[in-house]
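Complex shown without one protein chain; remaining protein chains in place.
On to chain A.
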Amino acid sequence: MEQATPDPERLWQPAPLEPLSHPDAGLESMVGEETKGARDEGPGDGTMTENNFSLKKIEISVSEAEKRTGRNAMNMQETYTAYLIETRSVEHNDGQSVLTDSLWRRYSEFELLRNYLLVYYPHIVVPPLPEKRAEFVWHKLSADNMDPDFVERRRIGLENFLLRVASHPILCRDKIFYLFLTQEGNWKETVNETGFQLKADSRLKALNATFRVKNPDKRFIELKHYSDELQSVISHLLRVRARVADRLYGVYKVHGNYGRVFSEWSAIEKEMGDGLQSAGHHMDVYASSIDDILEDEEHYADQLKEYLFYAEALRAVCRKHELMQYDLEMAAQDLASKKQQCEELATGTVRTFSLKGMTTKLFGQETPEQREARIKMLEEQIKEGEQQLKSKNLEGREFVRNAWADIERFKEQKNHDLKEALISYAVMQISMCKKSILFQNVSQFLYLILKEMSYSES
């Protein structure tokens, strides 16, 4: 199912929040300007059009992280981490990549980018950022943002974010995103100039809509429930997994205590000495193997976390729908009441209570001229209102259609990614079991051999 493509003009200017153009119209203009093969993109590549409309494949990587000190908005010294983003363009012909851009960005700039995308693409499930603070840590992991392991995992998470945006058929075309990758200085100003913060829906408005909306699309209701439950179950999973990791660490490390005592024991034994010594050594090796095992498992946890945060993005799309639907319902309600008022004025019957009606009773009827004027005003308002309602309706239906298309895309992506994650988790467990078996076999074998040797000697 084809995605709605934005107006081509929007590629070069910050996109104002306006109704999406008719999908077919958009597609046609795009086709005219693009060379063939615009649609095929491998994972991790972005396809972007540039001024000369020649197509190049882009490779993006967040290759380094660096600690920096600087002054913040309140002119206080602060330490932060900057990440190096490198963009390479790959020529279709020879497949060689050339470094086209490289700049440093910090986490807050990524956040700014994402917030912008959330405002301008409310119908898209916007990829999430890696967590701001380390959560679901088990005791060995540091919760410190400056910890090198955390920074490294964040670097990977940020790269993943950029790759997801770049491989999204709609988001990849956004100019602000393009500038994020290419324009080091002044980018913040450029984003802020779009005024997107003003266009953002107020939280309060959104909350109000969620409670009061009467008739949201059923699919969105289901999706909202799903995303809530998904969030809850993945959080639970991550919490328990952290505890499991903690306990497993404890088991391995206590085995390490055997190492020393076996060594000491072997010193007083004649025949058993060598066997004990080797058993002790193996205990040490076994105990230290847990660090690598758990490091690998963190990667799995990160994959789960991404989808935990994706659930929030899904939620955001649902909220937008509720807001639009509520807006629509309010507009319809307003229109209906105005029509009724008009009718009452025209026929002279007062069916509903109104202030005008009260004052009329108290202070006497208004003049026919006054009434006419009022009816005329109302009729104009009604006409306006009907137009607005029509366009809101259209907007709403477009939103639902486009959002649902992206949600389907997201579902496919999610199923694929999570399956891959589960497979690699299983592979990790398998490798760990195999290593442990080998380790036990080897130590048994050595012990046997040494036993045989000492018997033959005595």
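Here is the rule we go by: contacts are C-beta pairs under 8 Å (C-beta built on N, C-alpha and C of every residue); 3 or more make two chains touch, one makes a residue touch a chain; residues count from 1.
Heads up, the rule we're going with is that contacts and distances are computed from a predicted model.
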item: Name under which UniProt lists the unshown chain, selected from "Peptidase S26 domain-containing protein", "Centromere protein H", "Sorting nexin-30" or "Calcineurin-like EF-hand protein 2"; value: "Sorting nexin-30"
item: Of A:M146, A:L207, A:L394 or A:I437, the residue in touch with the unshown chain; value: A:I437
item: Sole residue of A:V191, A:A209, A:L230 or A:C342 that reaches the chain not shown, by the stated touch rule; value: A:L230
item: Touching residue (missing chain; options A:M146, A:V254 or A:M377); value: A:V254
item: Contact with the hidden chain (one of A:L99, A:M146 or A:L422); value: A:L422
item: Of A:P130, A:G157 or A:G275, the residue in touch with the unshown chain; value: A:G275
item: Contact footprint on chain A, counting only the chain that is left out; value: 226, 229-230, 233-234, 236-237, 240-241, 243-244, 246-248, 250-251, 254-255, 257-258, 261-262, 264-265, 268, 271-272, 275, 279, 415-416, 418-419, 422-423, 425-427, 429-430, 433-434, 436-438, 440-445, 447-449, 451
